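The other protein chains are all here in position, but one chain of the complex has been omitted.
Every chain is named by a letter (A and B) in the order it is written, and numbering of its residues begins at 1.
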């Protein structure tokens, strides 16, 4: 239950008060096509605005290009960027923090090693395990059943959702968010083949380091380095089921969709966007500002910013043509056979 | 240890008693090639029947098209559908429920919020966490280390295997089964890009709703909607490692094999079958009764029932030809070069 006044008091340049009562109350947020009179609605287009008005939505946050009517009871905000407006306003409706506090800040069932150091205002859920010499920054939220092994660090205001695993010595920055069943700091995959064909494990004694504002989806895995560090830079976001192998170095502000995989010792710069199920081979380097389409396979260095796609990787425009021509392949084969026959060429 | 009499008393049209002693006892169920005299055996084909008879299996459940011998000690049932017979009889041999009851119905170590409501005959395993205002239906089974966040609902007779995560406000229907390490209700993946290239999180304040008889394999992830609901309809079954992004709507009685992924806001009708590692892009709609081959990539709407495959998606028959012709691609390239040379055409 949020009043327009609270939104106005955010003083966000992404949600500017325009008209209507600041005492308007929104009980929920709904998409335009499901709007009702108790809802706040974000609208990007004229038809969405029409739907929201028809439903008598109590508060509308409209893209600034839309003409806001003056003859309604609705309270209006405008924004230069609807997504940024959502990013600014939706936290008011988000009960996420309530999920973590069953009864108390530090749940009595949590198993916290006496040498662990917890900052101010840290929340620890039921059955969480916090190991020897672990350090947790101020305001961090540790979900139920999280395991943080010895000597790991968790930065201030970071959220670890239930059942996350943080391996020994790994370091997470501030304001990260890690979703359930994600594994940070399992062993890298590394074996030496002996003469008898068996594989001898090479212990993985390095760690994982995440910068600040890193988000990892559910059921991801980031392996610890063989000797040194696997790194994911500040502001990088990964969706569910992403796999980051040992010794990988990833820069800042990248976005990786679900199922992204990167093999050992590869590097990615900053400000890249990588589509779902794309994979990067080992020891490959990708520079800054690269866009890679979903399902692509990157087996060689990408040294120029730009958009790419396909397996093998091509400039995006070429990869889309290749993809389209794939559906022509049967016809092409027949045409070639016809030509060869027409010319009376012998089969080779 | 099950007697033929118990099977007979199921009065299932998928397992009809034919001949032999109803006191025959089966200690286990084995495939025909491993049958022994203590085993119940399902047989679809004549050679399987022969093997089971040779092994003197105590009970044989045979497809009705097979001729059942009368000169044996074996007890016989027949069935119009061996798989449905397995579905009817195997629960008698399945000790699944024993797995959940270490000592008591509600394990003393479980952490159940005083405001949670548990129905009749609910089982809760060690260290399970059941949050504020959670509602659990009659006869539900909550495994060890399951986390159910506040305000979530779990329907009657639903089984949550150990270590499952159910996020706040999510709703599961009756008779669902969710396997270990599956995450229901993690945040959808959604960020607004700010001018400085950083990505601002858009809070995900919606939920996940599963119908009745939904089964999700191990290590799956179904994300909560941005504002409203991510839905999986009754009777839909997914194998391990399936990913369902925010705002996806999936209908009833679908079957998805391992590694299926579907991106945000896409929809799937009912009675579809989708193969392993197939992926559906965002905002794509697939109608009822569609079959999609493994590894396919669906990037456009599929509006006609039928079988499809490939990436890009084609009717299945065409996609199989495309696939077969891929192995011809090197030969085709050479043929084309030969023709161009033969004709004295200039290279372009």
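Couple of notes before you dig in:
Keep this in mind: contacts are C-beta pairs under 8 Å (C-beta built on N, C-alpha and C of every residue); 3 or more make two chains touch, one makes a residue touch a chain.
Keep in mind it's a predicted model, so treat the numbers as computed, not measured.
The chain not shown here is touched by just one of A:32, A:125, A:143 or A:167, and that residue is A:167. Screening B:66, B:194, B:307 or B:339 for touch with the missing chain picks out B:339.
The omitted chain makes contact with just one of the residues A:159, A:258 or A:279: A:279. Shown as candidates are A:89, A:147, A:238 or A:302; the residue that touches the absent chain is A:147. Taking the complete complex into account, B:99 is the one of B:99, B:113 or B:135 that touches the chain left out.
The chain not shown here is touched by just one of A:92, A:186 or A:291, and that residue is A:186.
Although one chain is not displayed, its contacts with subunit B can still be listed: residues 29-31, 34, 81, 83-84, 86-88, 90-91, 93-96, 98-99, 102-103, 107, 109, 125-127, 143-145, 161-163, 177, 179-181, 213, 215, 217-219, 235, 237, 239-241, 253, 255, 257-259, 271, 276-277, 294-295, 323-324, 326-327, 329-330, 332-333, 336, 339-340, 343, 345, 348. Within subunit A, the residues in touch with the undisplayed chain are 109, 111, 113, 127, 129, 131-132, 145, 147, 149-150, 163, 165, 167-168, 181, 183, 186-187, 189, 191-194, 197-203, 205, 219-221, 223, 227-228, 241, 243, 245, 261, 263, 279, 281, 297, 310-312, 314, 318, 321-322, 325-326, 328-329, 332, 334-336, 338-339, 342-343.
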